[in-house]
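Structure record follows, encoded as structure tokens.
All protein chains but one are shown at their positions in the complex.
== subunit A ==
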Amino acid sequence: MESTTVAQTGTEGKAWGGGTPPLKASYGKLMMWFFILSDALTFTGFLSGYGLSRFKFIEEWPIADEVFNHFPFLHGVDAPMYYVALMTFILIFSSVTMVLAVDAGHHMNKKKVTTYMALTILGGLIFLGSQAWEWKNFISGTYGAIETKSGQILQFVNSDGHQIAIADFAKASERSEAVHEGSNGIWYASGNDQPSYTLDEIKAGFTDNTDLSIRTMQINENGEKTILDRAEAEKYLSERAVRVVEGANLTRNEYGPPLFADFFFFITGFHGFHVSIGIMLLIVTFFNVLVGTYEKRGSYEMVEKVGLYWHFVDLVWVFVFTFFYLV
């Protein structure tokens, strides 16, 4: 009877005879680990793509300290990297509360799991808000720049060599902008947004302020952007300038090569997307903890699995922080 239902392999009781979990982890946890592994490879693709582009433009890449130098409530104060460092701490700390929640879960301590998970969600939301603020600053830009016909970015500096905004010296002139109304033609036609100052206004302001000069994208041997002497700067401005660039989008930005902004948007955006997914997972798990699902199940393993994902998001940020802001 028995032999007709199950074939005997003769390996029963041996390590490969089946029924032994060699990795001593549940299916869910294993799959979370392998998902994390594959996701790590996706981020590797992004970051090493960033590395490739940076090596291509090794002499022209923007210097991160000069781009990311904002801090909330400190206007006009040069605060390189303080804000990203703060964001890093927020995320590391939310990782700590997460691992504390997992630990409390091991002891079936519902109250502690609830508290720590709430703190983790809070940390995640603060991080996400910070990232939005960072994007806002990046997109709107601080100084403004000029693009040449070969696509190079020229920034303006004062006599100390510090970058200054085009608004600080441009000579505003009377300017009228015609408003296109639906009654005058095709209602859905639209034009380009006008920059705050036109090229001519900037040129006029530059001629008037003789202490100003221009900084090119080229990095010199001291690791700083090359500042042209006044005569050369005037020549650059009159012969090469074609467009005013303020802030950043996917096509051009005031900081340097377009790829710089592209990678900023894609890498921090993809990471931010992961954080939002993480927050959603945390919220779902949080309510399950509240209604006692895991209490009834007798195990808080779901908290552990979501925790793995959350730590992974933190792990990725550690690398993004290094390669985008430090190196």
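Following the convention adopted for this analysis, a contact is a pair of C-beta atoms (placed from the backbone, for glycine too) under 8 Å apart; a residue touches a chain by one contact, two chains touch by 3 or more; residues count from 1.
As a convention for this text, contacts and distances are computed from a predicted model.
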Chain not displayed: protein name in its UniProt record ("ABC transporter permease", "FMN-binding domain protein", "Acyl-CoA dehydrogenase domain-containing protein" or "Cytochrome C oxidase subunit IV"): "Cytochrome C oxidase subunit IV"
Candidates A:140, A:159, A:249 or A:322 - the one touching the absent chain: A:322
Residues in subunit A touching the chain absent from view: 22-25, 30, 33-34, 36-37, 40-41, 44-45, 48-49, 51-58, 65, 80-82, 85, 88-89, 92-93, 95-96, 98-100, 102-103, 106-107, 148-150, 152, 216, 223, 240, 304, 307-308, 311-312, 314-315, 318-319, 321-322, 325-327
